[in-house]
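A single protein chain has been omitted from the complex, and every remaining protein chain is retained in its original position.
On to chain A.
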Amino acid sequence: MRLRSLVAAAAVSALGISLAACGGSDSGDSSGGSGGDTTLTYWASNQGTSLDNDKQVLTPVLEKFTQETGIKVNLEVIGWNDLQTRIQTAITSGQAPDVVNIGNTWAASLQATDAFLPFDGDAMTAIGGKEKFVPTALATGGKEGTDPTSVPLYGLAYGMYYNKAMFAAAGLQPPKTWEEMVAAAKKLTNPAKNQYGMALAAGSYTENVHFAFINAAQNGAAWFDADGKPTFTGDGNVQGVLRYLDLMQKDKVANPSNAQYDNGTKSVNDFATKKVAMIINQNNADSSIAANGMKSSEYGVVAFPAPQGSADQTASHVAGINLSIFKNTKNKDAALKFVKYMTDATTQSTLGKPFASLPVLKDAKPVFTDNAEEAAIFSDIYNTKSKPLPLVPAEDQYESTVGKAMNSMFAKIATGGTVTAEDVKAALKTAEDQVAASS
């Protein structure tokens, strides 16, 4: 009996201690505010070659911030597969970090949750004014005509990478139209030798949906109307999706195994290890290409080409990472200082190289590559050939429903099935119904 009560007492006190420990972090937060002891929690996304690599790159940058301001930063790097769910959980529970990275395509959706601090006049001034940003990059910060709830941090754009030696050996020129791209890819494909012209991240719904967007844009089609209602089943949308699927289905220039490539890195690695001659990827592919030992002089980049005679030459969406502050932060001033620091010219040029990102600041020079030609092409794509993904609250649902529908269609093609225009339309209709039902 006595022993049991002793054990019970020990258990109760242990429980009490752990409860107190849970509460501890909260009181730590509230003690901050304006004093010299402020600690910000910062969730960074995965930009480098690994989560550890991100940590190594960011740590000295954050230490410098602490030296300058006395504000400590508690860093956590979160992989892309988890980031959205983590943010969602943070919004739902109110237990959120102070500053967070978001994929800029989520901006309007996250804005709709009302959990983030709008960068209104004062807040915008505190981080250095909106004039410092590239206007198209800043436009991704939230719904048009509202105060953005996020500001650009790293800029990215799609480009078509090609292997110079393979092109030269086959007597090919870098393609200027979709048709030339397919013809080149066909020439570089030999399934018997397990050699393919292109690699696609055909099992990644986020990659797939970007191509649905770009290909439809080249057809002059949009995914949402002016009221934010989905218009997924238009002819331009269906044909755009089918054109991309046909790279594997009709043109057979991509290995069916690509249907299992559930992130962009896998196709980039195929390119970097010279298994394929072409990939269409965002410029942050550079860090993975270099990590695999391919030099920047060994590949060229052109804009992702539109079909011949296409009126719209969109080659990318305005891709990138934005910074948001959680509205319920107890360290608003410190958070604003931090956002200002992360988006100032010095920090931007420090991080531009290791993260292979394009500058989001107006007068900044791209530093992500030592290849001047590549830098110029990506800057041109980002500044003149990119359109933002739909800036509507249902954007996240568009990504998941259309992207997953494309995953399934690629899987069907890879396993020997056929996907017709009617099938694409039916799949997009299902996606449209799903989006309509929850908005």
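Everything below uses one rule, namely that a contact is a pair of C-beta atoms (placed from the backbone, for glycine too) under 8 Å apart; a residue touches a chain by one contact, two chains touch by 3 or more; residues count from 1.
Quick note on the criterion: contacts and distances are computed from a predicted model.
One chain of the assembly is not displayed; among "Multiple sugar transport system permease protein", "Carbamoyl phosphate synthase large chain", "Peptide ABC transporter" or "Hydrogenase-4 component E", its UniProt protein name is "Multiple sugar transport system permease protein". Here the missing chain is touched by one residue of A:F119, A:Y205 or A:F368, and it is A:Y205. Interface note for the absent chain: among A:S150, A:N163 or A:Q434, the touching residue is A:Q434.
Among A:I91, A:V238, A:I279 or A:I381, only A:I91 touches the chain that is left out of the view. Along chain A, the points of touch with the absent chain fall at residues 1, 4, 8, 81, 85, 88, 91-92, 94, 109, 112-115, 203-205, 256-257, 259-260, 262, 327, 393, 396-397, 400-401, 404, 407-408, 411-412, 414-415, 417, 429-431, 433-435, 437-439.
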